[in-house]
Structures are given as structure tokens and as C-alpha cells.
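A quick write-up on the structure given underneath.
As you look at this complex, bear in mind that one protein chain is not there, while each of the others sits in place.
== chain A ==
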């Protein structure tokens, strides 16, 4: 694999403030010391509990949120010291596709305007050029010309999602952050979009940071899977070793609880133990300790760090490498 790194976060922290009692505010960490790279042509999938900070991490990659501590790199430029002109040039190369494309498409614009605007803005092209480009990306996502004249509310969910993808593609990105891009769509459209994303990856060498709750989607798409928990990375592994490694206890819990529609075996829900974790009351020791079936007294006192090699890294005292 080409080792060129497109985007990277290093030691990133992000805190949010929220009200508790009337005027009192407290802050909590949504991300804690997270480091992650996305290489050229690579699909990195983020899995993890709801509220564990996946969207926040995605936004930091996109520079839609600033970290409180730590660094973000685009094409090995540190955003902190990147000058404005260069920033503007690089910016369009990193795009996003969110779950709710309806909210992100301007309802008063026709599809042709939605698509050509970012092109004109970023490449200072003419209207005519932009329209040609619009047609080209529309074609790439499998939509036909007549869609150009429609407004977002006149499209089906799957069509809207493809328009949003076309808009992301028109600026010729190298990395797209996909935040649950298909979870609201039916199976046939989901698989169309996933097939499409895979094809674009092959043709254009695109990279994705894909956030999803769906295990089959993760396995279908990923080169690397990263499991998060309470704002930290618990485990990170290459897809090839998925079946071979001794996973983190949390990942094991996920795998057992997964409802497979085409298997004879029902999901093992009883293996899910304990209350969902709280960002507000962090205990000492391993973050997963209160719910972990394998935990012992060490786990309640000390916090493990991410250890391992390029293929497989895990943050657990009970996992060993030779």
C-alpha cells in the first residue's frame, strides 16, 4: 500500500461545555488523546458506541471543529501553521457526506445549482464549465440529466444521498469523510451507494473515513477498522487480520450481539453487560472496566495504552503481543 498520508490527527483532545444546574456549566471531554491517520487509497472505518465521539473526530478531520489540544495535518501540513492561500487550495480536497443529506442540501436551490456552486467557488470556472462538470459527476453517481432541474424535496432519499455525494465529488477530493452515509436508506440503495463508493475508490484512488454502526458495512468497506469508546481509541486493526486476532473485550461484545439475518443463531444480547458509559463520570483505570467481563483489579486502577504493531493495536492489559 502507498504510504502517503492524506490526513492525520495527533494527540487530539476536544471538550464541550454543558449546563448542569441553572447557570452552572461543566465541561467534559468528547475526545481524549486520539491519533489517527488516513493514507492514500485507504478506507478507515470508525465503529463505536453512540456518543463516543465519532462525529466529533470526523469534524476535526474536516476542520469543522478545532481541537483543544493536539494537531491536525492535511497532506502533512499542520493546520495551525498553514497559510491562508494554501489552506484554500487544499480545503476542497477533503469533503464530507453526512447521514442527513436533506439538511445539508439547500432546499431553495435546484440540483444544478447545488452542484455547480462549489465548482465555481473553488475553481473559479464559468457557469458552462460548471454545468458540464455537474453532469459528469451526476453520471458517476448513476443519476441522469433530468435530475439537474429538480429541487431536493423532489428527490427520493437515495437520490438525495447520491446528489450530496456528487457535490462532494465535484471539487475532486482525495478524502471524503462519510458520517453514516447509508443508514437511513433501504438495502438496495445502500448497496448501490456502497458499490458506487468502492468503484470510485478504485477508479480515482479516493480515501474514506467512514463512520457507521453497521458491522457488515464496516467489513465490506474497510481496509482498517478503528473501534472507539468514550472518546478514546480502544482497538485498531487491518481488515485482513479481523478473523485472526484476539479482539478487545468491547469489540467481542459487539460481535456477539450482532443480529445476523441469515444465520441460524440469534444475537447474544445477554453478553451486553452494564450501563452505557458516561462521559461525565470518568473513573480511574480502564474506561471499559465497569462493563468488562475479563477485568481484574489492575484494570480498575491503571489505564492501558494503545500497544501493538501496524496490523493490530489494542488498549487492554489482557491482550499480549509476541
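As a convention for this text, a residue touches a chain if its C-beta (ideal position, glycine included) is under 8 Å from a C-beta of that chain, and two chains touch if they have at least 3 such contacts; residues count from 1.
Note that contacts and distances are computed from a predicted model.
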| item | value |
| --- | --- |
| Name of the absent chain as recorded in UniProt (options "Carbon-monoxide dehydrogenase medium subunit", "Peptide ABC transporter ATP-binding protein", "Ferrous iron transport protein B" or "Ferredoxin") | "Peptide ABC transporter ATP-binding protein" |
| Contact residue for the chain not shown (choose from A:4, A:136, A:149 or A:260) | A:260 |
| Residue of A:41, A:158 or A:285 touching the missing chain in the full complex | A:158 |
| Residue in contact with the excluded chain [from A:50, A:297 or A:310] | A:50 |
| Sole residue of A:184, A:245 or A:306 that reaches the chain not shown, by the stated touch rule | A:184 |
| For chain A, residues in touch with the removed chain | 16, 18-21, 47-52, 55, 99-100, 142, 144, 156-158, 180, 183-192, 194-195, 213-217, 219-220, 253-254, 257-262, 266-267, 269, 272, 275-281 |
